[in-house]
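Let me begin by handing over the structure; questions about it come next.
Heads up, one of the protein chains got dropped from this complex, but the rest are sitting where they should.
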Amino acid sequence: MIQAGIFGATSYTGLELISLLDAHPQAGIAFAASNSMAGKTLSDSFPKKPPLPLIPPQEADLEQADLVFLCLPHGEAAAAAIKALEAGCKVIDLSADFRLTDAAVYKQWYGKDHPKPELLANACYGLTETARETLPGCSLVANPGCYPTSVLLALYPLVKAGLLHGRLIVDSKSGVSGAGRKPKESTHFVTVDGNFSPYSIGRAHRHLPEMEQVLQGWGSKQTGMLFSPHLLPVSRGILSTIYAPLSNDTQLDDVYDLYRTTYDNEPFIQLLAPEATATLAHVVHTNMCTIGMTLADNTLILTSALDNLLKGASGQAVQNMNMIYGWEETSGLIKTGGDHASY
Amino acid sequence: MIQAGIFGATSYTGLELISLLDAHPQAGIAFAASNSMAGKTLSDSFPKKPPLPLIPPQEADLEQADLVFLCLPHGEAAAAAIKALEAGCKVIDLSADFRLTDAAVYKQWYGKDHPKPELLANACYGLTETARETLPGCSLVANPGCYPTSVLLALYPLVKAGLLHGRLIVDSKSGVSGAGRKPKESTHFVTVDGNFSPYSIGRAHRHLPEMEQVLQGWGSKQTGMLFSPHLLPVSRGILSTIYAPLSNDTQLDDVYDLYRTTYDNEPFIQLLAPEATATLAHVVHTNMCTIGMTLADNTLILTSALDNLLKGASGQAVQNMNMIYGWEETSGLIKTGGDHASY
Amino acid sequence: MIQAGIFGATSYTGLELISLLDAHPQAGIAFAASNSMAGKTLSDSFPKKPPLPLIPPQEADLEQADLVFLCLPHGEAAAAAIKALEAGCKVIDLSADFRLTDAAVYKQWYGKDHPKPELLANACYGLTETARETLPGCSLVANPGCYPTSVLLALYPLVKAGLLHGRLIVDSKSGVSGAGRKPKESTHFVTVDGNFSPYSIGRAHRHLPEMEQVLQGWGSKQTGMLFSPHLLPVSRGILSTIYAPLSNDTQLDDVYDLYRTTYDNEPFIQLLAPEATATLAHVVHTNMCTIGMTLADNTLILTSALDNLLKGASGQAVQNMNMIYGWEETSGLIKTGGDHASY
Partner (left out) sequence: MIQAGIFGATSYTGLELISLLDAHPQAGIAFAASNSMAGKTLSDSFPKKPPLPLIPPQEADLEQADLVFLCLPHGEAAAAAIKALEAGCKVIDLSADFRLTDAAVYKQWYGKDHPKPELLANACYGLTETARETLPGCSLVANPGCYPTSVLLALYPLVKAGLLHGRLIVDSKSGVSGAGRKPKESTHFVTVDGNFSPYSIGRAHRHLPEMEQVLQGWGSKQTGMLFSPHLLPVSRGILSTIYAPLSNDTQLDDVYDLYRTTYDNEPFIQLLAPEATATLAHVVHTNMCTIGMTLADNTLILTSALDNLLKGASGQAVQNMNMIYGWEETSGLIKTGGDHASY
């Protein structure tokens, strides 16, 4: 049994993490820190959550924690990570602070110098299914972004096998919880209800360099990837529709076999039969990533769905914790859920 | 370990039940019967569900089942119950067929003779928290209606203490899954989205006689209860706002103490502090019934919320199964969930 | 052709008003004032709106306006009304500042002294259908609250005829635009989506004294009215379910005839056949108030629906302007709309 501390406990990802840890057989909650709600009890504001005291971050006793989860804005997360590592804690950072390996790229996309560039080389990029060798025992995990998780898991077998022949186009759609709990005009119910809107399309979103870095690491030669996020009028879930050019003679069955070989034993990846498509109903409230594939005009169209707060954030963070400590990978995680939508 | 059979497995309540049984430590699934989808595998149509074969109801082998759950329309349920009881199975019926104790009232509200009136006296009305003495060992449980569960749990302490002084007005609101999975114009997305509509208001809904019968059984003298259901543009959840006249000198604190005494150890009832109000966000995806109370002009206004598919149907059915067999009452049931709405 | 100025132009009611005035044959827009967005052009932020310059309120040239609409918070509205009246403008105030005739009641419910109590006697309460004698030529109209409009129009014939025999219970449900455009946790999409929540129930909401005052003015003796508002997960619309006790011998047909007589020639009231119920789909995006009635246990259950931004605010404000100037009452107003929900 280890004890985990949470910074940013009242963010959506922090709240989700608390539900997961509350039911986890091998991990307890050392503390739940929150700037905005310190002094309150969690269940007072969030009736479904356990009655944890919320403490100010500066009062967090790192001595009592074996591991900390950082559900903080970028910049703040790096500072907290440094302190936690110094105190001997392991760190799983859900922010973007340790995802990019190059401090110059970080500065370009996040507009400021990285607070601790020398740590970047130490961080393990926690796309769990692709990081089985680096995660065990790792002390600093950069938990992947929600969009990148949906896109990279869908592309991993293809890219590793060298089958991608050309520029990627990724058209992604996310629910509103991805925008965070802070009220903004763009997340007002009246703004979102009945609406659907693209944002930061092309080569403008911060998840783009994260994806390109990982793809390159897998040997991809593609450049100029286009990435178009859209805001869906739903609370949870991401669906990415990915257009991946193949060489002329590639057959769908061969690609499908490749994916089946790669993912057959993965507890959190559901590979659909060829031509079937992933939907949010496959994944919401679970830690699954569901992947479908269709071939048309030498282009593999992948549909990849996940719950942005679970497999896209806190669920994957717990999966990574399980890997760090060598526990059963599914420990404390949800594979199936109770919703009834049939497609 | 007992084996449970399910009739009506592809109804919303059947599907919910399968998710619960699939995770239940003491109960397995003997068979899943479905008229409309027999021959298919459950997970083909409902990707989050286990890969159970769906069999035609007439092929269900009752010898293999210790207990059957009936997720069938009224009328059909009674016929299936008779066969299952004869085969020695225990029966938990989620339909209305055994809720009314008087066959004449059944005929009046359901428009046909009851198929087996002599069984009505045997059935235990499974409003779990109020049926602790009759459930253990019971062979035929009439699982309460979704609206009645929300209303009766909110009124139980008040009525048993004789504090209700006058006619009840119940204004209830339900999500669309309460109307069943069969596509109808009234459940079409375009009809429901952005809409809100009353139906069967006054003394017209079939859940009215069910509630009046139970209230009378608890000693209530009230007559002429008004019950107004409304359809909410949400998938799951019921909220009932109940106007209960008290005598002039009743104090809110005393009523609150009465409820606390009654419900303090109940695992599935959350009593809110006086003046706080229940919402769907308290309960959706859990087996909880959350109750709030406010006093104004000698009227106790109760707000009572539950998930119509869990505490209002399949969750309560599992809770009743746990009671029949003397297991831990919370076995296989969800108390808290992952949603983030803060009120 | 008159010129109308708008204060609070970027509030939901202000925006709605601008759409109505933009299409009004007898009224032009003198200016659109906004504190938060002064200096911008309206269509830049709201792409469906006309390209009006937004000016700071203090720069509004009242000389150019014949009439001003106040879409301001209470308190601010009274101050603006005083200035506009002094400048010779007519005023239609959509806030609560001139609805209560008694400054003491205002202080009790709004927590501060009324800024100009001597004006209260001058204001005409603009529930249009009931104010045909006072509106023509009136210089200060207190536009009714959204909830009161739905409730009072449904009760007017009954109360005027002296048929109400007892205490009213009003269970109301409103869409989110009623809470205003300012982002708050309670209006965040993730908070509202899939949720339904009561608030300020019993005798706690500021619209309660407004309704009681008007009912009393119509001769009602009822006291202790209960009023329970709830927040619906829709953008627009209010539905009030009203429980009005009648004397024992009152027949539904007689009540219906009374309503038909009262409302038959009203362009913006749709009276449904007995037993039919009003829904949001009847009224959203129109200036209609739709009313249904059912009798049960000597209680008339009225369902009353309107669009909170049109008949409940800006539509009624334009209707009142039409009355002030003696124009066709329907001028510039929408009776029917394009939505397809069939109930």
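Going by the order they are written in, the chains are A, B and C; count residues from 1 in each one.
Heads up, the rule we're going with is that contacts are C-beta pairs under 8 Å (C-beta built on N, C-alpha and C of every residue); 3 or more make two chains touch, one makes a residue touch a chain.
All values reported here derive from a predicted model rather than from experimental measurement.
Contacts of the undisplayed chain with visible chains (whole complex): A, B, C. The omitted chain makes contact with just one of the residues C:Thr290, C:Thr303 or C:Asn322: C:Thr290. Among C:Ser228, C:Gln270 or C:Thr294, the one in contact with the hidden chain is C:Gln270.
Taking the complete complex into account, C:Arg181 is the one of C:Lys83, C:Lys116 or C:Arg181 that touches the chain left out. Residues 12, 176-177, 181, 183-185, 187-194, 233-235 are the ones on subunit B that touch the missing chain. The omitted chain makes contact with subunit A at the following residues, 167, 169, 171, 173, 185-186, 190-192, 194-199, 201-204, 223-226, 228, 230, 232-237, 239, 241, 243, 277-281, 284, 292, 294-299, 301, 303, 339-343. Where subunit C meets the chain that is not shown, the touching residues are 12, 15-16, 19, 22, 45-50, 177, 181, 193-194, 235, 270, 281-282, 285-286, 290, 309-310, 336-340, 342.
What we mean here is this: only the chains that are shown with their structure count from here on.
Separation between the centroids of subunit B and subunit C, computed from CA atoms only, is 39 Å. Computed centre separation for the pair subunit A/subunit C is 46 angstrom, with centres defined by C-alpha atoms.
Among the residues of subunit A, those touching two or more other chains are numbered 12, 177, 181, 193-194, 235.
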